[in-house]
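Only a single protein chain was left out; the remaining protein chains are all shown in position.
Labels run A and B following the written order; every chain starts at residue 1.
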Amino acid sequence: MVTKDKIDAILADYKDFKIATICSHSSLQIFRGARQEGIKTIGIVKADKKELYESFTHAKPDEFIVVDDYSQIPEKELLEKNAIIIPHGSFVEYSGENFEKLNVPIYGNRNSVIWERSRKKMFEWLHKAKIKTPKVIKPDEITGPALVKFPGAKGGRGYMIVSSYEDFQLRVGDRECMVQEFLVGVRAYPHFFFSPISDSGYKTKQGRLELMGVDRRVESSADEIARAVSAGMKPTMSFTVIGNEPMVLRESLLGEYMEIGKRVSETSFDLFGGMFGPFCVETIVTEDLEIYAFEISARIVAGTNVYPDGSQYSLFYYDEPMSVGRRLARELKVAFKKKRLSEIVY
Amino acid sequence: MVTKDKIDAILADYKDFKIATICSHSSLQIFRGARQEGIKTIGIVKADKKELYESFTHAKPDEFIVVDDYSQIPEKELLEKNAIIIPHGSFVEYSGENFEKLNVPIYGNRNSVIWERSRKKMFEWLHKAKIKTPKVIKPDEITGPALVKFPGAKGGRGYMIVSSYEDFQLRVGDRECMVQEFLVGVRAYPHFFFSPISDSGYKTKQGRLELMGVDRRVESSADEIARAVSAGMKPTMSFTVIGNEPMVLRESLLGEYMEIGKRVSETSFDLFGGMFGPFCVETIVTEDLEIYAFEISARIVAGTNVYPDGSQYSLFYYDEPMSVGRRLARELKVAFKKKRLSEIVY
Partner (left out) sequence: MVTKDKIDAILADYKDFKIATICSHSSLQIFRGARQEGIKTIGIVKADKKELYESFTHAKPDEFIVVDDYSQIPEKELLEKNAIIIPHGSFVEYSGENFEKLNVPIYGNRNSVIWERSRKKMFEWLHKAKIKTPKVIKPDEITGPALVKFPGAKGGRGYMIVSSYEDFQLRVGDRECMVQEFLVGVRAYPHFFFSPISDSGYKTKQGRLELMGVDRRVESSADEIARAVSAGMKPTMSFTVIGNEPMVLRESLLGEYMEIGKRVSETSFDLFGGMFGPFCVETIVTEDLEIYAFEISARIVAGTNVYPDGSQYSLFYYDEPMSVGRRLARELKVAFKKKRLSEIVY
C-alpha cells in the first residue's frame, strides 16, 4: 500500500487538478459532472472503445490516455497531468490488487476498498454499525434456499441459489464464497454522499450525509424469471446486472435510511479512518418495513447513472441538476480551494 | 364535523396564508412546491424526526411545530399562523376520526375523506361514476383467489389473498373487510388534479382536470415474489408499499383515463359537494386494454413523489417544472388572490 504521506506530498505539488477514470461503469456521468463544474477530465481507455466515448460529444473526457489493459494504470502520465482518480466499480475491479499500490491520488480512502472487497469484512462493518443483515450461513447449515456470493462485485455475475448442502457441494464445492439466507422483499439501493466539508445534509460525527438518489437494479434472469416460469421453463435464477431503474422510497422510510447511512459512515471512521464521497448500502425492505443491508459499495455505484441531472432526492439539497458525478467534482473543487484535498484524497 | 360556515369565517380573517402538513408521506414535495410558489410552510413534526427534516435544506418547511403525537394537531397554533392544511395520506391516517373535527382550514372538501375512508362508499362512488371495478364478493362466494382489504390505506399493509371461504374464515374471521376478485393486469396510478378556477386541462362540468403523472407502486413481497418462488420458497404475497416508480401509459389509453378522472370528479359533486385538488384513481389494465378501478384516493398520493420536478404529463400543461406539491400551492395562491379560497378549502 502506498503511504498517505506519499500521496499527500504529491497533492501538495498539484497547482491544479484533473479528474481521471477508466471509461466504463459510471464514467460518462463522472466526465459530464466534472465538465459542469469546470474541471478537466482524463479518460483511460482501450483503443477499441475510444471511438465510442468520443461519440458522446457532451459527456466525453477532455483527453484520453489509451491503454492496452485496464490493469495497467498509466501512473506517470496521470501524475504529470495532476490527476485525481475516481475509483468506480469497474476501476476497482480492473485494477485489482494493484489498486492499493497506485502511486496516484485517489478520491476517497483506499482502505475502504480493502473493507469492501472482502465480504467477511463488509459484514463485520455492517454488524458493528448495528444494521440488520441477512443471516450468514455455514454451508452445512443450509436447509432451504440460500444465496451464494463469490468475491468481487462483477455486477452480480455468478451469484447463485442453492437449495441444500448437497446442492452446495455439487455446484459450489471448495470455492471461496459467502452463503446468505434468501430474504423476500423489495431491493432498494440508496446513493449516499458523505462530505466532511459541506454544511448541508444529515449530520454525522464527522460531517454531513446526503441522499442523492435511489435505484433498483435490473437483473438477468431474476427480473424476468416469472415470464420464463409461466412459459413452462425451469430456468436457473441469475443476478447479472443489466441496468438500473429509478425508484422513490416511502417517505416514512427516509429516517431509517439516513440512520443506516450515518452508522455505516461513522463506523468507517472507527474501522479504517473513514469513507469519503459516494457510497451505497444495498438493502431489502420486507413487508413489515424492516430494512436489511446485504452489501456496501464504498464508491460510486452504477445505479447513479439513472440520475445524470439529479434525482428526486438531490432536489432536497440543490437547486441545480446535481448528479453524483457532479457532486463529487464539486467536492474536490471546494476542497482544493479550501486546501483540504488531503482530507478526502488518498 | 366542523361546519363549512365556521371554516369560511376563519378564512375570511386570513390576511395571508401558510401551508401546513405533517412531516411524512409527500410532505417534502409539498414544502418544496410551496417554496417554489413563494408560500411559507409549517411542518408538524415529532421531536425525533425534526433533525431529519431539517437536513433537507432545499425542501424543509420554513418553521416546525413539534408535537408528541400526530393525532394531536395543534389547532390553535395553526390558526394563529393562518395555516391551510394539506391532507396527505398519512395526515388522514394519523388524525383519524379527529380529521373532520379539525378547527383549521383544510385544502379540499373534508367530506371526501368520509367517502374515501369507507370501501363500501368508495365502490358506490365508482359504480355511480360508471367505472368498471373488480367484483366485490361475499366471503361465502369465494371460489378462487380473492383479495381481502381492511379499512384505511396504511400503504397496503395487511392486504391478503385468500383462496377459499375456509381460508377466509381461518385467516380473516369476523374482521371488517372487503373481498374483491383478483384481477390480472398492469397496475397504473394516474395522478389527477381538479381545479374549478383553472382554464387549462380537460373540461368537466365543474372545472378542469389535469393528468399530473402516472406511477406504479412497488410492493413487498408482491413485486419480488417471483424470485422467492423461483428460489423454491412458498412466501405469502403481501402488498406493503415500499416505494414508487415512474411509468407512462400507452397514448391511446389517455382518453379513457381522462374520462375516468372526469366521471369520478363529477360524481363527487353529486355525492358530497365535490373533491378539489389532487386525487388518484387506482387502476388495473388487462390484456384487452380494459381499465378497472379498485380504489380512489381523494387527496395527494405518495406516487407523486416520483415527480418532484414534474412528470411526462405535467409538461403537457406547463412549461415549468410542476409537481403536484407545487400545483396545489399555486392553486391556493391563485384562489387567494381571486378571493375564491372558500370554494376549495373546507
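Here are a few things to note about the model shown:
Keep this in mind: a residue touches a chain if its C-beta (ideal position, glycine included) is under 8 Å from a C-beta of that chain, and two chains touch if they have at least 3 such contacts.
What you see is a predicted model, and the numbers here were worked out from it, not measured in a lab.
Contact with the omitted chain, checked across B:222, B:241, B:264 or B:301, is made by B:222.
Listed residues A:206, A:220 or A:252: the one in touch with the omitted chain is A:220. From the options B:145, B:196 or B:232, the residue with contact to the unseen chain in the full assembly is B:145.
Taking the complete complex into account, residues 144-145, 161, 163, 182, 184-188, 200-203, 208, 214, 216, 222, 225-226, 229, 235, 237, 245-255, 258, 285-289, 312, 315-319 of chain B touch the chain not shown.
Interface residues of chain A facing the missing partner chain: 24-28, 32, 49, 51-52, 55-59, 90, 155, 157, 218-221, 223-233, 235, 238-246, 302, 305-309.
Just so we're on the same page, only the chains that are shown with their structure count from here on.
One copy, chain A, sits rotated relative to the other, chain B; on C-alpha atoms the angle is 120 degrees to the nearest 5. With each centre defined as the average position of its C-alpha atoms, the distance from chain A to chain B rounds to 35 Å.
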